[in-house]
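Comments concern the structure below.
The complex appears here without one of its protein chains, the remainder shown in place.
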Amino acid sequence: MSERGASSSSSRESSPPHSTEAGGRSGGSSSKRKKKKSVSGAQSGISDLEAALSGRKTIQVKVNGRVYQREVEPRLLLVDFIRDHLGLKGTHIGCDTTNCGACTVILGGKSVKSCTMFAVQADGEEILTIEGLANGKQQELHPIQKAFWDNHGLQCGFCTPGLIMQAYWLLTSENPNPTEEEIRLGISGNLCRCTGYHNIVKAIQSAATMLRSARAQEQVVVTAREGRR
Amino acid sequence: MAVATFFGARVNRREDPRLVTGNGLYTADVVLPNMVHAAFLRSPYAHARIKSINTEKAKALPGVIVVVTGKDIASKLNPVPCAWQLTNAEIKVPKYYPLEIDKVRYVGDPVAVVVAETPYQAADALEAIEVEYEPLQAVVDQESACKPDAPLLYDNDVPNNLAFHWKISSGDVSRAFAEAEVTVKERLVNQRLLPTAIEPRGALAQYNPSKDELTVWITSQNPHVHRLLLSLMTGIPEHKIRVISQDVGGGFGSKIPCYGPEAVVVLLAKELLLPVKWIEDRRENYVSTIHGRDHVEYVELAGKFDGTITGIKVITYANLGAWLSTAAPGVPTILFGTMLSGPYKIKNLECEVFGVLTNTTAVDAYRGAGRPEATFILERIVDIFARKINMDPSEVRIKNFIPRDAFPYTTPTGLTYDSGDYEGTLRRALEISGYKDLREEQAARLKSFLQESTETGKRKRTKEKLIGIGLSSYVEVCGLGPSSIVRSTGFALGLWESATVRVHPSGKVSVFTGGHPHGQGEETTFAQIVASELGVNLEDVEVVHGDTDKVPFGMGTYGSRTTPVAGGAIVFACRKIKEKARKIAAHLLEAREDDIVFDSGRFYVRGSPGTAKTLAEVAWASYGAGSSELPSGLEPGLENTTFYDPPNFVFPFGTHVCVVEVDTETGQVKIKKYVAVDDCGKQINPMIVEGQVHGGIAQGVAQALWEAAVYDKDGNLVTSTLSDYAVPTAYELPSYETASTETPSPHHPLGIKGVGETGTIASTPAVVNAVCDALSNFGVKNIDMPLVPEKIWRILSSSSPRLESPSSTTSPS
Partner (left out) sequence: MFPKEFQYASPRSVQETVQLLNRFGTEAKILAGGQSLIPLMKLRIASPKYLIDINRIRDLEYVRESGEFLLIGALTRHHTLERSELVKDKVPILSETASSIGDPQVRNLGTIGGSIVHSDPAGDWGATMIALRASFNVKSLRGERSLDSDHIFSDTLTSSLSPDELLTEISIPIPPRDRSGGAYEKFERKVGDFATVGAAVQITLDKAKKAFEKIGIGLTSVAPTSMRARRAEESLLGRDVTLANLDEAATIASEEARPIDDVLRGSAEFKRAMTKVFLKRALIKAAGRAGVIEIE
């Protein structure tokens, strides 16, 4: 018998079955019914629930192609995990309220603000940070990085990694051919205090063109290859 | 590559490869073995006595190493220094300690510090510190704070909370106003702003007892100044401190001052013998990093019906916050009052400034530092004047501009403008913006709006948006600055700059500069200067800054001084190197020095360019120092250290035109067009110049339309997060049309002026003028910033528009 059956008869308005109440109804206090209770059917006992909770957790995250395994507190923010536990300092912290976007990374293919996630949420996920964008040992710049460079799309550089990652998501997942307005909306989650955004917009426009023509080249190659079969 | 192309070329920045790959090294990125973390407990009250602090619970928490209060370190740290103690201003400098002991004076005032193994643990420990406060009455605005019944921040040390009282005057202002045909008067507010560099401040200090040396990484715009001030605060000898600041994520003036917590971190590192790191979060940054602006100005202008301005009178109440920050007293005085004649031929000028302490965060230099405040009131009162006499605002300006042949021009306040062509930039701006067409479009839209709103008797759905056109013509003082002038005002040091240029035996060049760019691009532009001067490849020049061990004393980057002053030092150092190199070349070529020509990095005898010595060969010879290499009497080596004290400030200028559209239903303002024509003399890298202008405009526009640091009457900072304080995103801001003219500075070796702050100085009044212009037919003279929709909606819904302009030459002011 489980405390669930007993509690389901309680009225909607009353407070939910409290652990001591439930324990009481089943006989014996909950504190005695500790870790060893077995699972029955679809409903588990208190010990499994407690086991489900953790004060520390080991997580496995793939970052820039490399798998890391670390033990962390649940309250550790993802951005602090990336910076302090993995030593990847390119992702920056600029605010406390999810406004500035300097902490933007790509997680599971989506741009996210890593200051507003816990590291434990990234368990089993794939992350791309600014350090993972340039190519290979020679660190050949990604077209977006090159575009920022060519168009003077940065000054102090602090907001830049977050902006580049957001631009990366915008152009590769969301909209490869954005209008100026769409670009400005697309980066509205990233604050820059130095550039006035003018050159950032130009950089992203330029990157969009580069990426589109690179894709067009690939298409040509693929088509040619297919033609040959 | 020909030498000349480096100077003036749009060269990609060499800062960028590390920054776009996330390989910048900001203070928060530095990791040292055994590093521990500090967190500051800050007062929740704007004004209160500290009755007791109990740290026992906090000390017992996991990971906590020490918890320290103001009392614990009372004898160990000197007060936070103020480096601009104005002369002739009856200045009172209160003692403000890094951790308060008896009393707190603003929300955010630090009272204790925790050091723990992790920043998370330090944050937990803060909550466990028990402080008993006795709240006192707080005063937040400067006009109330200097009244006799106001609560005193520093008791009788600063009577009436009046930290200084400064005046400047010239000509005969009383007569100008007595004889005026027209006068206009306005109370203008330049609201408090939060600089909001995206990188919060921080410091990491490490003490090496075996060498009695301290290393500090700091978010600083001026590492040597920090070194000196930290030395004064902690007693650690200056030469035993090394300050390192590689990459800094924006400053805008907020990273000039030395702050109390920085000295506390240094002290903790010394006492604990562990590296101690402290990084602000944004809320901490907002309550404890200096704020900008916060002036209340009473402005009067005297003039004639023909548009001539004959006099200006200003009374300013400057809110200084709860302590006198490093440069604070000079900002609303020297950098403000001296510029009140602007680009105009005004001879009669009077300015009185009250510097008042209040229970708010300290106010210090913020992008423009005094000049935006001056330009704002001048450009606003000129527009109000223009409207009163029914004259186009561009015509009034042209009428009063100092003509281009009048330079150097000495202002009534004693500054000597080096060069200028104010009418030139204004006309160019009008041309680019299509001013005439804009005025026609404006008139047409207004007519249509009035028809729509009267058509059905009650207000029909009016789709028409009103257009406003605003001008702003400015000249500003930067390239701070000639030491004798600066020192005479009470600044603690001169504002020269240093440079060491070193040619290595292989011909590569290292430049060590006292400037400390944090986004302004001088790692690139200084390389461009050196490559041009010495005729070497750009890649062969390295620019080093931000480390007090590597650079001779540098005064840092602010006040648009780096390119003119630090650049000036570099130019002179290069020229002295060329002088020496020429002697060596002559010796090598067995020719007379007078016969040696230097071109594109090569020395040759005039007429025989085929037999030349490169700079690299000369360099080698200088280190070889053999008898055939070095003439007798000349020392080996090929380097030079120059301290350049500029003979004058530099005075960039320009005109901005802003076109706005006002939604008459909601009061929302949208910028439809923004044109900036600026003149910063010769440009080393036009791409970087444009970037500085863009960024400056964005901040100035933000002040006009969105930003304001808001305190409630109890001294709580209501705008304490980025969710509340409305910094614009890319969507709010327009793109900018920029153009430039080039009027070189005659006293500068390269003819260059500064440009880092001009955008901010010019743009704020351009926007406000535009909105007031749009609403002029509603009888609007002035609207206080930020021009949020509600303010505009109130005007629109409470007054009826008139088609004719309301001004008449006989109406009272």
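Just so it is clear, A and B label the chains in written order, and each chain counts residues from 1 on its own.
The working rule: contacts are C-beta pairs under 8 Å (C-beta built on N, C-alpha and C of every residue); 3 or more make two chains touch, one makes a residue touch a chain.
Just so you know, these numbers come straight off a predicted model, no measurement behind them.
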- In the full complex, which of B:R13, B:R283 or B:K313 touches the chain missing from this view? B:R283
- Identified contact with the non-displayed chain, of B:A406, B:A444 or B:V710: B:V710
- Message: Of the residues A:T104, A:T129 or A:S206, I need the one that contacts the missing chain.
- Response: A:T104
- Task: Sort through B:M35, B:I101 or B:A123 and give me the one touching the missing partner chain.
- Result: B:A123
- Residue-wise, where is chain A in contact with the chain that is not depicted? 4, 7-10, 12, 15-19, 22, 42-44, 46, 49, 52-55, 57, 73-75, 77, 96-98, 101, 104, 110-113, 115-118, 120-121, 123, 166, 169-170, 174, 185-190
- Sites on chain B contacted by the missing partner chain, in the whole complex: 119-120, 123-124, 127, 281, 283, 461, 665-666, 706, 710, 712, 718-719, 723-724, 726, 728-729, 731-732, 788-790, 793-794, 797
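Here is the rule we go by: only the chains that are shown with their structure count from here on.
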- Item | Between chain A and chain B, centroid-to-centroid distance (C-alpha), Å | 36
- Which residues, counting only chain A, touch chain B once they are in their complex? 73, 75-76, 83, 87-100, 102, 129-131, 133-134, 139, 141, 145, 148-150, 152, 154-161, 164, 180-181, 183-185, 187-201
- In the complex with chain A, residue positions of chain B that touch it: 12-13, 15-26, 28-29, 31, 120, 196-200, 247-250, 252, 281-283, 518-521, 687-688, 690-691, 694-699, 721-723, 727, 729-731, 733, 735-736, 759
